[in-house]
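Structure first, commentary second.
With one protein chain removed, the remaining protein chains of the complex are shown where they sit.
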Amino acid sequence: MKWSMKWMKVLLLTVAVLAVAAAGCSGGPSAETGAEQTGGSPQQGSSEGGAESDAEAVTVKFTNFSASGDNEKYLQQMKEAFEKEHSHIKIDIETLPYEGYFTQMQTRVASGTAPDAYELNYENFVSYAKKGVLKDLTEFFDGFDTSVLNSNALEAFAADGKQYGLPASFSNVVLFYNKDLFDQAGAEYPTNDWTWQDVQEAAEKIRALGDQIYGIYQPIQFWEFYKMVRQNGGSLMNEDMTQFTLDTPENIETLEYMVGRVLDTNVMPTEAQMAGMGDWDLFKSGRLGMLVTGIWAFPDFSENIDFQWDIEVEPGNTAKATHFFSNGLVINQNSKVAEAAFEWLKFMSSSKEAAQIRVDAGWELPAINDEDVLESYLQVTPPDNKKAVFESLDYLVTPPVVEQNAEMTDIINLHLEAARDGAITPAEALREAQKALEEKINLQ
Amino acid sequence: MLKRIYQPALFYLAATAIALFVLIPFFWMISTSLKSKGALTAVPIQWIPEEISFEGYRKVFEVFPFGLTILNSAFVSIMTTLVRLMSSAMAAYVFAKMHFKGRNAWFALILATMMIPQQVTFIPLFLVMKQLHLINTFTGLIMPSIFNAFAIFMLVQHMRTVNDAYIDAAAIDGASHATIFFRIMIPLSAPILATLAVITFMEAWNDYLWPLVMLSDQNKMTLPLALSKLSGQYSTDYNTLMAGSLISIVPIVIVFLAAQRHFKVGIQVGGVKG
Partner (left out) sequence: MQITKRGRLAVILFLLPCLTGLVLFSVIPVLYAFLLSFTDWDGLKPVDLPGGVPSFVGLDNYISILSGEEFWRVLRNTAVYVVLYIPVILIASMSAALLLNRPYRGVGLYRVLFYIPVLTSWVAGSLIFKSLLSPEYGGVNELLGWIGVEGPGWLYDPVWAMPGIVLASIWKDMGFFALIFLGGLQSIDPVYYEAAKIDGANVWQRMKHITLPLLSPVTFFVIVICLIFSFQLFPQVMIMTDGGPHGATQVMVERIYRYSFNYFKMGYASAFSFILFAIIFLFTWLQLKLQKKWVHYDA
């Protein structure tokens, strides 16, 4: 008697622990909407969809981050518009936060549970494309007129001669300036043909207005550097992208100019002077004359700024160069419903309806050339000189496409920051960066 | 007699000093959560916001199914805590009080698992979950906590200090291991278990990356996932972030206050020993 009691207890205990754990399966607050419906993995879900006897119904699983926050309702509008046109395709949207998005996407891709279609930012796109986990979209291009898309944005999502993604949206970078500070300093407003010299002069005049007032902010990091190097006739790599060319005289001169603004004339605040304050906040507080940043700042600036401000195409030096950021839409190499997924990508990327939804929502810029849609974009002010957004497109440069993209960017940033903080000279920084890149980045 | 006065004075002085060190950042958090977006980086800094704004809190409560995410989080956190406490206490009892072949080797293995950064076992663990068909289930989210080296280690360290005389006496009286475990070890470990419960609950409550990867069904979303959707690719609203963090602390504080009662049990039970 006693014995069996004892073992019963121990057994019960063990079973209880396992049962408690298993209870999550059926006892969860939202169990009904659980795994059976969406499928253990998104892929299973989609392949089932394709194989069903009702051949009409195809479900495309789509995961994105850029709608998270305020834009989920606009993505929903796009989905509804799309499904109305394509009655046989259902889109299953999953919107995830930007934070951690790429970690989770990598985990899903690596384990073969990636969604049919998903969104990638440019930095990650390059690596995904080069690793061969994305579908080449050119096979679906029959009857698709790519000329409706902005060619630079489209080109950004090509690698090794194949088109691995379509641009969802894009945002380019322009020069923002505070008109009030320019007036106070008695400086002329920037124009389309300004050069670095003009920027420096205006910045110094504005800096002289007060201890807490700065002339310009343009972060010293990879994205600005590769572009400013081009403005000075230099380049980070040779023509056929087989060698790094960081420490050329043009590049050293560029970095010296960038660092000089911080350490010599201090028209741009040091990191300690910024002290964790964001560059947007500095501009919004009215203590910054010029800011080089993306056009995604428009909604925020027009709402939260009470002084006069405007934009202009970014000044160059010996040449003009501007850059942009773009999020791309891609298809999983393993997707069973790639064709339907492509229809959805095409709709989001190039259709007039989707573009109009974007423009109306102020959700970045659609990557299409349609003038009607863009016209309504221009109508919204401030800034008054909104056409500078489009003028900038004439000078777009794209960053070097390297498989070890993030690693290369980090190595360059590490050395640029050392120069920015005055730990080493710009020339030393670029020489060391060149050495580190040759050691760690494989260009073949 | 002077001692009577200066000892408490010293106590309050020291305790208040530490409390200040702890509270100033926390105060800053509350103050940030009550600022409007524009006032976040005003110069000079505002310790107390000039204008109180509930913008951050309003935005948090606008997060779509707020009630559902709280419910999901509570379910996951409570289950995780129960599972971990139960399985760790059972294991700890064995390691602390029974001698068997290979005990030290097993224990060393358990400790060693803490020394591998989770970052590299993340994808392999996900693959295990895929094999077990647990992706997108709460079970998959909770199950890994059935083994936790830290909890076992902490309990073993405590249980080893429990006097063997109790156990031997009970065993002579014919008590089974189950009885000894439930009647002696669990009550004697109440303070440690309470501490562990708080820590585990909090960890599960705040966990981010694992739920993000495991759950693809929006209806299963936990609170931290919902909150982080408020920040985008290009911007972070600090007031919303702090408001969200403060709101998500509330349930943990409730758990802590509930557990607090058990922190003292140790004194009474401990008094028996000797």
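Order of writing sets the labels: A and B. Residues in every chain begin at 1.
Following the convention adopted for this analysis, a contact is a pair of C-beta atoms (placed from the backbone, for glycine too) under 8 Å apart; a residue touches a chain by one contact, two chains touch by 3 or more.
What you are looking at is a predicted structure, and each value in this text was computed from that prediction instead of being measured.
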Point to revise | chain B residues that touch the omitted chain in the full complex | key: 8, 11-12, 14-15, 18-19, 21-26, 28-29, 32, 41, 43-45, 47, 86-88, 90-91, 93-94, 97-100, 106, 109-117, 119-125, 127-128, 132, 143-147, 149-150, 152-154, 157-158, 160-161, 163-164, 167-168, 171, 176-178, 181, 191-192, 195, 198-199, 202, 206, 208, 224, 238, 241-242, 245, 248-249, 252-253, 256-257, 260, 263-264, 266-267, 270-271, 273-274
Practice item. Touching the hidden chain in the full complex, which residues of chain A are there? Just list them. Key: 7, 10-11, 13-14, 17-18, 102-103, 106, 109-112, 127-128, 131-133, 270-277, 333-334, 404, 406-407, 410, 414-415, 417-418, 421, 423
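Quick note on the criterion: only the chains that are shown with their structure count from here on.
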Review point. In their shared complex, at which residues does chain A touch chain B?
Key: 2, 5-6, 9-10, 13, 16-17, 20-25, 27-30, 33-35, 38, 40-42, 63, 65-66, 68-70, 94-100, 103-104, 106-108, 110-113, 121, 212, 277-278, 281, 284-285, 294, 296, 300, 304, 327
Revision key, fill the gap. The answer for chain B against chain A in the complex is residues 37-38, 40-43, 68, 71-72, 75-76, 79, 82-83, 86-87, 90, 122-123, 126-127, 130, 133, 135-143, 146, 174, 176-179, 208-209, 212-213, 216-220, 225, 228-235
